[in-house]
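With one protein chain held back, the other chains of the complex are shown just where they sit.
Presenting chain A:
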Amino acid sequence: MNLSFIDLFENDLKGVFPEIFLITGTIILLVYGVIYTTERRVLSKRNIATPILIRNISWLGLYSLVLSFLLTINTPFLNGVIFYNSLVLDNFTYYLKLIIFIATFSTILFSIDYLREEKLNSFEYIILILFSTCSILLMVSSYDLIALYLAIEFQSLSFYVIAASKRNSEFSTEAGLKYFLLGAFSSGILLFGCSMIYGFTGVTNLEELAKILTSLPEAPWITETGLFIGILFLAVGFLFKLTAAPFHMWAPDVYEGSPTSVTAFFSLAPKIAILGALSRVFFYSFYDLILPWQKIFIVCSIASMILGALAAVFQKKIKRLLAYSSIGHVGYMLIGLSCGTIEGVQALFLYLIIYIAMTINIFSLLLALQKIGRGGKERRLKYIADLRGLAHTNPILALTLTAVLFSIAGIPPLAGFFGKFYLFFTALSASLYLLAVIGVVTSVISCFYYIRLVKIMYFEKINTWPLWGSIKRENSLLLAITFFFILFLGIYPSPFFLVTHQMALALSF
């Protein structure tokens, strides 16, 4: 019997094949990048150049993402628990991973030209995004508090670095610092929650936790002790990472300060992963303790919706507006979690998919749109008022943005409506009437500032006709795809309902 290491983990390694491929690919890209960017190429006696590989590595990173996407689709097994019960594979992780790949792929794709034009020439940026994608993939499938925490930290560390990647900008460094401090703080809270839970149950595995806590409500002596504190801290840690309302302080500053491509990544990928992990932990392991944790999420959901609706009304800068709007969206998504029903989780992920599509659309527009000022100098959009006159000079783009804004506001027949309608439906069916009422009222209030953007583009009189730079092909492709998705989801929404239904079912077993 020669039982080698490979034999022992034979199937386990197959299960994480996409992650292994992505990590290996990223390391190879790192080595390649380091070697070639530090190579001195003598062009002539005076010109000694080192190549800038950001574009090259971006494309290679995109290829490796596509390959890992294909690997994920053709995974040898869909269901299983691997690596000594620390990672899990099921329909839930499967679909979430696909969404994550799509989100990361589009983030890199629509920021390629932005990076070149902003002279963010360090290729490590892409490497870090790929690394954090790996960590996000692991986070989604982690089945153990330790594995979860490690994955979160891996992701957060990469994020701290890329938030501050534009070193010569004060905003970016400040954003990085703020993000680091609050992120580390929230990780500490999360870790404390994990340790309390471990201390009072003796296990960290999510399945074992679920088994231990199954009959807990009948044994109140545990709930009264530190377990509840553990759960509370865990929830707070997660809500910090999600930028839910009482713990949202860092989000607007970080969103505004970091380079726009980073903001786009922040508002896409971590939301998917953290919501995935959050629903796995709370919906699966702590399901029988729903009464205590439901309240936390209800409060946060209400607070986020109200803050997202009211605070964004007074914003002048477009990225801050998007930050507050994403806080509001997190509030809506938390409605789904608070329900504690299968439909609730389904609604959450349906909304998440639609949110991802809308965010990709807005950011690919924001990253590509440049106003050409006097003397041919190009200027990026910073203020909302900069959009003035877009409808006159670039009508198709204005139409796209209008559709997306109406969709975010939840006006039928656009995609955003379906997400909201299903969320409110689940809230009503779980008898959370207050949440549903606050949800609809805040969505009307938030309409106000979304249609203000439409107003600025279409209705306002312009004295000088603004000139806009052309949109790059990659961005326009993404814009077009998401635009069609948003416009026509209503005609055939079945596949998305089915997929999210499968996800929710996988989670509840």
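Just so we're on the same page, contacts are C-beta pairs under 8 Å (C-beta built on N, C-alpha and C of every residue); 3 or more make two chains touch, one makes a residue touch a chain; residues count from 1.
As a convention for this text, contacts and distances are computed from a predicted model.
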When one chain of this assembly is omitted, its UniProt record names it as which of these: "Lymphocyte antigen 86", "Probable electron transfer flavoprotein subunit beta", "Light-independent protochlorophyllide reductase subunit N" or "NADH-ubiquinone oxidoreductase chain 4"? "NADH-ubiquinone oxidoreductase chain 4"
Sole residue of A:Tyr63, A:Phe77 or A:Phe448 that reaches the chain not shown, by the stated touch rule: A:Phe448
Quick one: which of A:Tyr332, A:Phe417 or A:Phe483 touches the chain that's been left out? A:Phe417
Chain A positions in touch with the non-displayed chain are 391, 395, 402, 406, 411-413, 417, 421, 424-425, 428-429, 436-437, 440-441, 443-444, 447-448, 451, 454-455, 458-461, 490, 493-494, 497-498, 501
